[in-house]
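A single protein chain has been omitted from the complex, and every remaining protein chain is retained in its original position.
Letters A and B mark the chains as written, and numbering starts fresh at 1 in each.
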Amino acid sequence: MSSSADISRPKPARGNIASWFYVSPLVLVLVPFFVVPILVVLVASFLENDAYGGIVANFTLANYASVFTSALTWKLYLSTIKFAVMTWVLSLGIGFWIAYFLVFHVRNQLLAIGLFLLCTVPFWTSNIIRMISWIPLLGKNGLVNSALMATGVIDQPLEFLLFSDFAVVVAYAHQLTIFMIVPIFNAMSRIDKRTLEAARDAGASRLDIMRHIVVPLSRNGIALGSIFVLSIVMGDFFVVKVMSGGGSASVVSALFEDIAVLQYPPAAAAAVVLLLVVVVMIALILRTVDVRKELAR
Amino acid sequence: MSERIDTKKVTTAVDGEVAAPEGVDGTRRSILKGAAAVAGVAGAQAITGFPLIWSQEIKNIELRHVGVSYSVVKAIGDQASKDLGFKVTMQNLDTSASINRFVTQPNTVDIADVEGWQAKLATKRGVLQGIERKKIKEFENILPIFTKGELSGKVVSRQGISPYEAMYISKPDATELHEGVTDWCTFLPQVYNADSIGYRPDLIKKPITEWKELINPEYKGKAAILDVPAIGIMDAALCFESAGEIKYGNKGNMTKSEIDFTINRLIELKKAGHFRATWTTFDQSVQLMAAGEVIIQSMWSPAVAAVRVKGIPCVYAPVNIKNGKEGYRGWCNGMALMKHLSGKKLDAAYEYLNWYLSGWQGGFVARYGYYSPVPSTAKKFLSANEWDYWYEGKPAKEAILDPYGVAMEKAGAKRDGGSFVERVTNISCWNTLMDEAQYMNKRWNDFKVA
Partner (left out) sequence: MNATQASIADLAKRTRRAAKYRDENRRPWTFWVLVALFAAYVLALYGPMLCIYVLSFQDLRGGLVFPMKGLSLHWFVDLFTQVRTGDVKGGFERSIILAILVTVLTVVGSFMAGLAFRRRFRGDGIVFYLMIGSLVAPGLVLGIGIGLLFQYFGLTASWYTSALGAQLSWTLPFGVLVMFAVMSRFDRAWEEAARDLGASRWQIIRMIVIPILAPGIVAVALFGFTLSYDEFSRTLQTSGPLNTLPLEIWSMTLNVTSPSLYALGTVTTLASFLIIGVCLGAIAVMQKRRSNQSGSQQ
């Protein structure tokens, strides 16, 4: 274990400078490509717009008022959060067991790496191409329906497979499970196998091992994967647009419509609100697993 | 006719793919096969039309033309580069990304592809410069629906933002539109069409000529509209007006109560399960129709053609205006000059604009089903058969090929909707930007989450 004396020892001034040197690339990217633009957006959200894409330099809270008082906002968030949660459940349920399988059941390390890479190859094909290919897979004339009908399971093609909430969640899960698998895989592979052996020798059942050793030690990975999945789904617009057949909208897809007609201040206000909401969601997740505290012991 | 057949004059085929067709009898088939060969003739004409003396100076110029993929086509840019001697690069973005780019990063674009309503927006934002009417060679040959707002005496509809309304400004740096003809234009029309409904004639046994059929409960669960708020709501408005449920003051600029009525009816229809989908991409609309998932939907003309290429019957409903209702929804894309262009680059831009209207592009997009605003020059690049089919609405005497040589229509087929004159004079409303756009977007999203 690291020496606990680290905490009580006063920080050398050199440590500050060294840390700032190390964190400088991150800061050099964040400032011009996040901080400044988001400040511009923040300022724009407090200004009026003139219906022709122009911004009038009058301070107003009307944009935020319309965001908070309209029932549409609640419905959009509900819809987006619903997708986020469903995707999270699916990707966690599948991702956890895939990671577990690869770490603990595949004995040959090279084989484990090979199987893992097998799962990543589809992601070398652009996301949009994969999105387009859902139609020949799930459509009425698609592979799935044809296979089901050929084997006699159904006699009418299933309509809900495409252009529905089902299709949206499937597309998200397809795209994002890998973001669950990788952190959980990393976390699990750090678990000392001897701990498991010792537990087994002590006669613990596999369920016990799972509950008391594997899951707590992979908490980090699960939290990380959840953060990734959640933030991507909350910020997405074109998966919902394309896969739901226009049946659903998300917070960002509504933003997209405003931007299409250059209504910047309302879009800015909605963006700022979304930013705050998701940051809070992530802060809550981080509360369960304080990644920073674990790091800077 | 005979001058086109005498392609022996052309020794180099422009595209390099197709050799100059042989044979003095010059069958139309070989001409059809070689759109390149035809272009080769015209290319030679075009090149000699421009001053040689400064072609040396402009070799290093690059014009960036940015816009949507059905109007800013790479093949057109390549052809222009060949004919004009300087580089024309095309960049494709979707409609909303384009207008955002023009307004927030004007220095990265040279020629902007704008719809009529976008030209109005861009002008108000001051990112365009006026196009000098005198410098455009073919200006007088542009269809008067754009330049004068009327055709053969019939005044073109002013619902929505018509190209005529968006076209003129009083001086080159004005930020307000001018009503009436002036010497300065905001944009030059480049490609346009009149949209209506597509349907499966084998699954719907009667001919459709009215918008109200789109909301006919008989087709419940098998209808679709498109997922662009400003367009979708106008299609819906055409349906409700056709069904006699409401009379709009201006379908292209609705009042709040008209918007509420339209959206609430749409929500009702959605909850009743009337719509199978609201489509977002071109291919989605093709897929929905071709697979029979929908049998009637708002569609774009080339999508109908794409369904027919698959061997599945699909008809583009002729929705001529009758009883003060019905009519097509028109749109027009055009080229605008960005404000920062000056000097040699500006000269090159004018050369490009002139080249664009000189016909090659017209012939090219015709085979997609889009019309050229200067039909007289486009005619030079289409065979008589193609002209009859695409523009005159007459039955084709031979098979019609798509821009890449794949047969799409058999001999005897007739284009839906009749001649182009018939279609454009029956336009009821144009693609638009409403005063209540923000409110309309909000209500459209209500429809989406319903």
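Assume a contact is a pair of C-beta atoms (placed from the backbone, for glycine too) under 8 Å apart; a residue touches a chain by one contact, two chains touch by 3 or more.
Predicted model, so just to flag it, every value in this text is computed and none were measured.
Chemist: Out of A:L47, A:V182, A:V214 or A:V240, point to the residue that touches the absent chain in the complete complex.
Modeler: Only one listed residue reaches the unshown chain, and that is A:V182.
Chemist: Can you name the residues of chain A that touch the chain not displayed here?
Modeler: 1-3, 6, 11, 15-16, 18-27, 29-30, 32-38, 40-41, 94, 97-98, 100-102, 105, 110, 113-115, 117-130, 132-137, 139, 141-144, 146, 174, 177-179, 182-183, 185-187, 189-190, 200-206, 220-221, 224, 227-228, 231, 234-235, 237-238, 252, 255-256, 259, 264, 267-268, 271, 274-275, 278-279, 282-283, 291-292, 294-296
Chemist: Of the residues in chain B, which ones touch the absent chain?
Modeler: Contact residues on chain B toward the absent chain are 17, 64, 66, 68-70, 73-75, 89, 91-95, 97, 100-101, 104-109, 280-283, 286-287, 290-291, 302, 306, 309-310, 404, 406.
Here, only the chains that are shown with their structure count from here on.
Chemist: CA centre of chain A versus CA centre of chain B: separation in Å?
Modeler: Spacing between the chain centres: roughly 39 Å.
Chemist: Can you name the residues of chain A that touch chain B in the complex?
Modeler: Of all residues in chain A, those touching chain B are 51-54, 70, 72, 75-76, 79, 132, 135, 139-141, 159, 163, 241-242, 245-249, 253-254, 256-263, 266.
Chemist: What does chain B use to touch chain A in their complex?
Modeler: 95-96, 99-100, 103, 120-121, 124-125, 227-230, 276-281, 283-284, 287, 291-293, 433, 435, 437-438, 441-442, 444-446, 448-449
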